[in-house]
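Have a look at the structure below, then the notes.
Rather than the whole complex, this shows some of its chains in their spots.
Labels A and B are assigned to the chains in the order they are written; within every chain, residues are numbered from 1.
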Amino acid sequence: MKNVLERVGVSLDQNLLNQFDALIEKQGYVNRSEAVRDLIRARLDQEQTANPTADAVAAILLVYDHHASNLLERLNHLQHDHLLQIITSTHIHLDHHNCLEIIILKGKVSKIQSLANRMTCLKGVKLSRTNIMSTGKELT
Amino acid sequence: MKNVLERVGVSLDQNLLNQFDALIEKQGYVNRSEAVRDLIRARLDQEQTANPTADAVAAILLVYDHHASNLLERLNHLQHDHLLQIITSTHIHLDHHNCLEIIILKGKVSKIQSLANRMTCLKGVKLSRTNIMSTGKELT
């Protein structure tokens, strides 16, 4: 897919424009177009991932007690039971008691949420976060 | 303050633009500028209300059991104890047991959050939601 660049005009009150320019300069944007594109991409992403049947990529983060017996086996079983494409599973030692597991996967939004819910319930899992994102293909 | 309208150009890949146009047409926007302005205003609002010392307007919503003894008096006391400008307080009967109280107020973000936290704790209050918004003046 070749990317054809278009230039569109947007009307804004000077006051609103000045505030936006001040914000994006503070944040570190090099130009206004990139900042507007990011707002548009974030809005499209929000819309797409609100659809349970859409394809998405996700990161499930779990902080857990690695002394919890059999937790890794049970996490592993859950990953195999759900029809999701697990891409990677990374394991990080946070301290003597706690680990962080980062599971990157692809699949339907609803399947991802259901797997994340099941993982959250496991004894030993203390915190969980689920990030569901558009695959990026659509956001060129 | 007179509003001077400016027209700025934004570069986007055709693919991204097509998706954005499809979304905003579905949502009901009459033109692209209004949709971009809404994204910018929402982003500025998010930034401003993240600042504890900023001035804001807020709506605190409370679903509560109106049989709870003295709840209205205690809510009332809290409103007077905090140095916030209460604008209105509206009371709606939801069903035999439950009421919805909508408290509109102005003040510093941190003060609003602290008042909302205190109200949430009151016995009889079942659910609460706090909406903190820029006053609008800045978002012309």
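One rule holds for everything that comes next: a contact is a pair of C-beta atoms (placed from the backbone, for glycine too) under 8 Å apart; a residue touches a chain by one contact, two chains touch by 3 or more.
It should be emphasised that the depicted structure is a prediction, and the values quoted were computed from it without experimental measurement.
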| item | value |
| --- | --- |
| Given 2 visible subunits, total identical subunits the whole complex contains | 4 |
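Everything that follows uses one rule, which is that only the chains that are shown with their structure count from here on.
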| item | value |
| --- | --- |
| Chain centre separation in whole Å, for chain B relative to chain A (CA means) | 26 |
| For the chain A and chain B complex, residues of the former touching the latter | 1, 3-17, 19-20, 23, 32-33, 36-37, 39-41, 43-44, 47, 138-140 |
